[in-house]
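So the structure is just underneath, and the comments pick up after that.
Take a look at subunit A:
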Amino acid sequence: MAIKGAIVVDTERCKGCGVCITACPKDVIALAKNVNGKGYNYAEMVNGDCIGCAGCAIVCPDGVITVYKQQV
Partner candidate 1 sequence: MTFNQEIIKPENLVYTKTKVLTDAVMHYCPGCGHGRIHRIIAEVIEEMGIQDKAICIAPVGCSVLAYNYFEVDSQGAAHGRAPAIATAIQRLYPDHHVFTYQGDGDLAAIGTAETIHACNRGENIVIIFVNNGIYGMTGGQMAPTTLIGMKTATCPYGRDVQLNGYPLQITELLAELPGTCYVTRQSVHTPAAVRKAKKAVQMAFENQKNKKGTSFVEFVSNCNSGWKMSAPAANKWMEENMFPKYPVGDIKVNGEKVIKNA
Partner candidate 2 sequence: MAKELKLMKGNEAIAEAAIRSGCDGYFGYPITPQSEVMEYLMLEKPWEKTGMVVLQAESETSSINMVYGGAGAGKKVMTSSSSPGISLMQEGLTYLAGAELPCLVVNVVRGGPGLGTIQPSQADYFQATKGGGHGDYQLYVLAPASVQEMYDFVFDAWDIAFKYRNPVMILSDGAIGQVMEKLYVGDYVPRWTDEQIRKIAPWATFGKPTTRDHNIITSLELDSAKQELHNLKLQAKYREMEKNDVRYEEINCEDAEYLFVAYGSSARIAQKAIQLGREKGLKVGLLRPITLFPFPTKRLAELSKKVKGMLSVEMSAGQMVMDVRLATENRCKVEHYGRFGGMIPTPHEVLEAMETKIINA
């Protein structure tokens, strides 16, 4: 049985600090090439390896990451 995870980033509130990228054990997150309304390169999922550990959300200074997890 595998675990599948996903994150939803509130891109308009993300400040692109990159702390979530360091925290992710699966290298799922990177900063987008595009910017949000404030001019920040926001965080986004770049592959499907997420395990829903929520490490990114826990260290996110601005609380912009919501995490989902499902056993598949």
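Candidate entries met the following condition: all candidates are chains of the complex that A comes from, given by their letters.
We take it that contacts are C-beta pairs under 8 Å (C-beta built on N, C-alpha and C of every residue); 3 or more make two chains touch, one makes a residue touch a chain; residues count from 1.
Quick caveat, the model's predicted, so the values are computed rather than measured.
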Neighbour chain for subunit A in the complex, from 1 or 2, resolves to option 1
Within the complex, which stretch of subunit A touches candidate 1?
4-6, 8, 13, 15-19, 21-23, 28, 40, 45-48, 50, 52-70
